[in-house]
Structure formats: structure tokens, C-alpha cells
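What you see is the complex with one protein chain gone and the rest in place.
Letters are used for the chains, namely A, B and C, taken in the order the chains are written, and counting of residues starts over at 1 for each.
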Amino acid sequence: MESLKRKLRDFAKARDWEKFHSPKNLVMAMSVEAAELMEHFQWRTQEESRNLDRETREKVKQEIGDVLVYLVRLADQVGVDPVQAAEEKISLNETRYPEDKVKGSAKKYNEYE
Amino acid sequence: MESLKRKLRDFAKARDWEKFHSPKNLVMAMSVEAAELMEHFQWRTQEESRNLDRETREKVKQEIGDVLVYLVRLADQVGVDPVQAAEEKISLNETRYPEDKVKGSAKKYNEYE
Amino acid sequence: MESLKRKLRDFAKARDWEKFHSPKNLVMAMSVEAAELMEHFQWRTQEESRNLDRETREKVKQEIGDVLVYLVRLADQVGVDPVQAAEEKISLNETRYPEDKVKGSAKKYNEYE
Partner (left out) sequence: MESLKRKLRDFAKARDWEKFHSPKNLVMAMSVEAAELMEHFQWRTQEESRNLDRETREKVKQEIGDVLVYLVRLADQVGVDPVQAAEEKISLNETRYPEDKVKGSAKKYNEYE
């Protein structure tokens, strides 16, 4: 992830694209990529989404790459370590959703964010 | 990231939430989190987005964590390594957008996806 | 819809909020509202999404209102009639997806955009 961050910095700098990379623009780009990723699943059933054909899986992989690219670039621009942020969120969720209280419950799950 | 993936597997398993974690559901959740992250930027100017106050930055950090959590979990469920996917995308973009052709150009930039 | 457009113009003007209502900002706000609407469906099955309880349906209604508010406001700011735009798109789709060619087909449907 650290290496990814540096590559993206170099990529933008070499192309003089830093001026386009405000957090406002980057978050839009990331959200657009998230939707392009979602597009592959919109007409599929949940079951079908668990069994992608090879061609779709390859496209999905590329879109996952796009989302991560913009997420890492955005995090860099606002000075946040994304992996640390995710780990802190998981710790928080472990407290919020104790195993014995929420186990298998859809109701509790709907409150989960 | 590898450790993140394993924590998220354990988290879902311990709560019997794997049944909710179809790729279709996970991509929706990731897209919703991406929008929650975007919400912090919607009325800010690009300049303001480059200078977040401490409180907003903390909230942004948490939302970045949420997006990464669902992205890693989704990638795991479809059998994709997200960091590798991002690196492959960067390599592809280096070929697509040669420095000397696109330098500082907004026009070229608009074709960039 | 015409009346909605006028109400939204008056609303923004009376609050001196027109300066915030650039198309760039409005499209972000609309996309965030779309995600808030989607959030109500992310952990539900397709079957459950067809049978919402009264409380959820009320929340869904409010979010549908929010999306439409920003869509109408955005369309006004870029000088587009949204209903006309939708009707033109339907006409186009009638040509693109002839009944006898696509009937009930998931394959054709996946190509549909």
C-alpha cells in the first residue's frame, strides 16, 4: 500500500495532474469507480454474484483496482493511512457488535453500518 | 492488507454474517460508504477540500476505513487481490497516458478513466 | 415537475444558497442521496425489497424525494427538462431493445444500460 501511494504520487507528478487531484475531485472519481464496479452486479442475483464467469471476474478485478487507486490517492491527499483507518474501524465494530448479541441476526445486521 | 482480509473473515464468521456477504450486497455497502465519504466534500470548494479542519478530517478518516473494509471484503469474496489489481491498473495507465502526450492537459485528462 | 423546479429556485434564492448550487456540487449531493436510498436495500434480499415494512417504506419515500429534489435542481441549472430527457431515452431504448429480440433474456438484459 505504501508502494502504491508512492507510485500514484509519481504518476500524477510526472503528468502535471496534481492540480486535478483535489480531495473533492478524487472522492468523486472514487465514487464513480465504485459505481462502475457495482454495475457488474446490478442485474445478477446474489447467488450469481457469488459465481462470476471468468470474463466478468476480470472486469471486476480491474474496477476493484480503480477504486483502490483513487482511495489510496485520496487518503494520501488528506493525510490519512487507509489501512490504519480500516483497522481502527474493525476494532470499533468489534465493540459495537459483540458476537453473542448479534450472531446471525438480520435485525441487528440492518442496524450495522 | 493480508491481515485486514483475515480479520474481516474472522469478524463475519464469528457473527454468522457470511450469509449477508454476497458480492452483490458488499458492493452496495461499499458504494454507500463511498457516498458517505463524499458527503463531507459536497458543499466544500476544491480549495476547502485541501484544508480540512481536524474534526472533519477525523470523520473522513473513518469513512475511508469503511470503504476499504468493504472493498477488501468484496475482493476476498470474488477471489481478487486488490493491491495487485491496482498495480496492474497503474501499469496499464502508464502506457495509455504517456507523460509527454498528456502533461498538464485537461482535455486529455477528461478522457482519462 | 415545473412547479417543483420553481419551488426549488425560490428556496435557494430566499436562503442565498445559489452560490452553493453549481452543477458539480448538485450532482454530488444527488449521488449521495441516491446512496442513502440504496442503503435501505443493501442487506435485504430481492424478495424482501419487494415487501418493505411501513417504517422502511416511509424512509424510502423521503429519500426518493431527496433524489428528485437534487435531480430537478441540477437539471434546471444545466438547462435540461428532465421529463423530456427521460422520454427521449425511453424512445431510444425501444429501438435498441426490440421486444421480440430481448424478451425475458438475462443475457440481453446485461447488455442493457
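In this section, a residue touches a chain if its C-beta (ideal position, glycine included) is under 8 Å from a C-beta of that chain, and two chains touch if they have at least 3 such contacts.
Source: prediction; values computed, not measured.
Undergrad: List the neighbours, among the chains on screen, of the chain that has been left out.
TA: Result for the missing chain's touching partners among shown chains: A, B, C.
Undergrad: Residues on subunit A that touch the omitted chain in the whole complex?
TA: Looking at subunit A, the ones touching the missing chain are residues 20, 25, 28-29, 31-32, 34-36, 38-39, 41-43.
Undergrad: When the complex is taken as a whole, what residues of subunit C touch the one chain not shown?
TA: Interface residues of subunit C facing the absent chain: 1, 4, 7-8, 11, 14-17, 19-20, 22-25, 27-28, 30-31, 34-35, 37-38, 41, 44-47, 49-50, 52, 57, 60-62, 64-69, 71-72, 74-75, 77-80, 82-83, 85-90, 93-94, 97, 99, 102-104, 106, 109.
Undergrad: Go through subunit B and note every residue touching the omitted chain.
TA: Touch with the absent chain occurs at residues 28, 31, 43, 45-46, 106, 109-110, 112.
Going forward, only the chains that are shown with their structure count from here on.
Undergrad: Which chain pair has the highest count of C-beta pairs that touch?
TA: Comparing chain pairs, contacts are most numerous for A-B.
Undergrad: Need the CA-centroid distance for the pair subunit A / subunit B, whole Å please.
TA: 3
Undergrad: How far is the middle of subunit A from the middle of subunit C, if each middle is the mean of its Cα atoms, in Å?
TA: 24
Undergrad: Quick check on subunit A: which residues sit in contact with 2+ other chains?
TA: 28, 31, 45-46, 106, 109
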